[in-house]
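This is the structure, below, for whatever I ask next.
A single protein chain has been omitted; all remaining protein chains appear in their positions.
So that you can tell them apart, the chains are marked A, B and C in the order they are listed, and the count of residues begins at 1 in each.
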Amino acid sequence: MDKVVSSPEEAVADIVNGSTIMFGGFGVAGIPFTLIKALYEKGTKGITAITNSPGGRLEDFDLSVLFRKRQISEVIASYPVYSGKVNAFEELYLKGEVGLELVPQGTFAERIRAGGAGIPGFYTPTGVGTVAEEGKEKRTFGGKEHLLELALRADFALVKAHKADRMGNLTYRMTARNFNPLMATAADITIAEVDEIVEVGELDPESVVTPGIYVNRIIKGEKYDVGFE
Amino acid sequence: MDKVVSSPEEAVADIVNGSTIMFGGFGVAGIPFTLIKALYEKGTKGITAITNSPGGRLEDFDLSVLFRKRQISEVIASYPVYSGKVNAFEELYLKGEVGLELVPQGTFAERIRAGGAGIPGFYTPTGVGTVAEEGKEKRTFGGKEHLLELALRADFALVKAHKADRMGNLTYRMTARNFNPLMATAADITIAEVDEIVEVGELDPESVVTPGIYVNRIIKGEKYDVGFE
Amino acid sequence: MTSGLSRELIALRAARELRSGQYVNLGIGLPTLVSNFIPEEMGVVLHSENGALGFGRIADEGEMDIDLVNASSQPLTLKPGAAFFDSALAFGMIRGGHVNVSVLGAYQVSEKGDLANWMVTDRRVGSIGGSMDLVSGAGSVIVVMEHTTRSGEYRIVSECTYPLTGRRVVNTIITSLAVIDITPKGLLLREVAPSVTVEDVQAATGPRLLLAEDLREMEL
Partner (left out) sequence: MTSGLSRELIALRAARELRSGQYVNLGIGLPTLVSNFIPEEMGVVLHSENGALGFGRIADEGEMDIDLVNASSQPLTLKPGAAFFDSALAFGMIRGGHVNVSVLGAYQVSEKGDLANWMVTDRRVGSIGGSMDLVSGAGSVIVVMEHTTRSGEYRIVSECTYPLTGRRVVNTIITSLAVIDITPKGLLLREVAPSVTVEDVQAATGPRLLLAEDLREMEL
């Protein structure tokens, strides 16, 4: 069992137009830059992107590049825009060229986890009394109102991890973990970009965060020296 | 911040009669033997025990001792009895002295996780068409029936971990992990029994499984050489 | 009539049903024996609902560790590439459809694929464990069992009389006498055990069996 593929191009070869794709990362940390670049070069169009943020902090490397090439048509996100700067997503959104489903971040994380865990829906107190409740069923538990939220799943998850063994077991590095382990569980095909590929047996079984059962393909990522803004 | 308490007696001192208590462990692994013994000696009565199994595989050390002393009156469990042997729970259950809520194991795990994560209810496909659906609301998602299941919480969680630092960060050992990290999140007071207490800074932040935010008290467990049956 | 395969040979035949690259959960009882018959080079990864992936055969006396057990509390050995996790993730794998095959024991299987494996009615209490999750979430469900009870009663029946684990969930039954698929048309007999005849199998089975076009004797 060897899930390592030889190139980013091969890793994304079957991502067709119209795919729903989860992209890991939070702000600047844990973003699969190499896979995003491969998708940019492939030119896949009509993507529905499920991502905490559609990019902008590292706009030459993050999802901004796909927006600028008009590859993404729908976004499900929690943090779409930043204060003080208009990102590529916002430009297209204001022109009506990209759709947005805005989700509170904890609900976003939980909906992805639910998608991976076979839970079609759950109730949360988050967002009651705000725009987040629009169109959602309400139900009272323990005297408090809650919203019914539905699972999120994708055709592909593109995640960034630190190390992978060839069976697909993954570890992460500090706050680059964020949504990556959740997204790895919630797609038909999960593709992991990692800093380092190790042999089977080199990872401590206690410290594996994403067990290989969730991972279909692995590539070694290019080294990006992105720096802080 | 030092959560280490000096004795098992002190750790369980405020567990009053009628408390709802989660007990970690699966079969023989990850059971808080020292805390169970302290509860036995304290004599707390009328306990509702939330536990995957009410014991029997290691009947001199596991929850069997609390059943024999009539300390537990209600059980919420997934694996209450074993084939080929009648445990202390079953004896009392058949006499009508202990109540049982029987829950499929995945639903049991998910209900505890939900209790810790502020999710009051969720839908699951597990148990549709069986006794597990009795009294439960059904709802169709994606053309398939699901059951509404409610969160479980407790007054106390007694968990077994491998190492703890004094701030309450915990690691586990192999399959002794099981329900322990879930239960640690789902009680008002979580008490961890560990093999080893280390200084703050000695645990790798990447490998902490239960962050200290979930843990109120820590004791070093006694060494039990229980062996296999 | 022959009593058919031993438990070990049922487990061996079940192991042959697995394919390279599959993630497989072995239930409590007879199914755990299957781990002893999966060749290393096969690339099958075993899942245990108490929180392990990638374990090997059952441990020998000298290598037992109380913290490393399967769902039956039997001591395990580890293989390179193993991982440990909590019960919520273990069942997330099952319920979320990530486990390809579930091998389970049974008291009864109906011709529609209903499974009863957690409670014999006269005991008044049973253990559900992970079986209801497994039949609901696993890609396919293989039942391994003796073809009949010790007293000769059918286990493969028109309707289960014991409490159900799940409805229309079993794909294949591997018994001491035969390999049978559950199909929309009914029970399809694929293989018979060595020195067992089709008539033997039918006599030990409640509903009428359909015969596969390539019906053959098991290779063991």
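Operating definition for what follows: contacts are C-beta pairs under 8 Å (C-beta built on N, C-alpha and C of every residue); 3 or more make two chains touch, one makes a residue touch a chain.
Computed from a predicted structure; not experimentally measured.
Asker: Thinking of the complex as a whole, which visible chains are touched by the chain that is not shown?
Answerer: It touches the following shown chains in the full complex: A, B.
Asker: From the listed residues A:Thr20, A:Thr44, A:Ser64 or A:Thr107, report the one that touches the chain absent from this view.
Answerer: Considering the complete complex, A:Thr107 is the one touching the chain left out.
Asker: Would you indicate which residue among A:Pro8, A:Gly27 or A:Gly221 is in contact with the undisplayed chain?
Answerer: Spelled out, the listed residue whose C-beta touches the missing chain is A:Gly27.
Asker: Tell me which stretches of subunit B touch the chain missing from the display.
Answerer: Those residues of subunit B that touch the unshown chain are 1, 113, 115-119, 165, 167, 169, 185-186, 200-201, 203, 205-206, 208, 211-214.
Asker: Which parts of subunit A face the unshown chain closely enough to count as touching?
Answerer: Touch with the absent chain occurs at residues 26-30, 52-53, 57, 78-83, 90, 93-94, 100, 102-107, 109-110, 112-113, 124-132, 172-182, 209, 226-229.
In the analysis below, only the chains that are shown with their structure count from here on.
Asker: With chains as vertices and touches as edges, which is it: line, ring, star, complete or other?
Answerer: complete
Asker: From the centre of subunit B, which chain's CA centre is farthest?
Answerer: A
Asker: When the centre of a chain is set as the mean of its C-alpha atoms, what distance in Å lies between subunit A and subunit C?
Answerer: About 36 Å separates the centre of subunit A from that of subunit C.
Asker: Could you put a whole-Å number on the gap between the CA centroids of subunit A and subunit B?
Answerer: 33
Asker: Could you pull out the residues of subunit B that touch at least 2 other chains?
Answerer: 110, 124-125, 172-174
Asker: Going by the touch rule set out above, which residues of subunit C reach two or more other chains?
Answerer: 84-85, 88, 91, 94-95, 137
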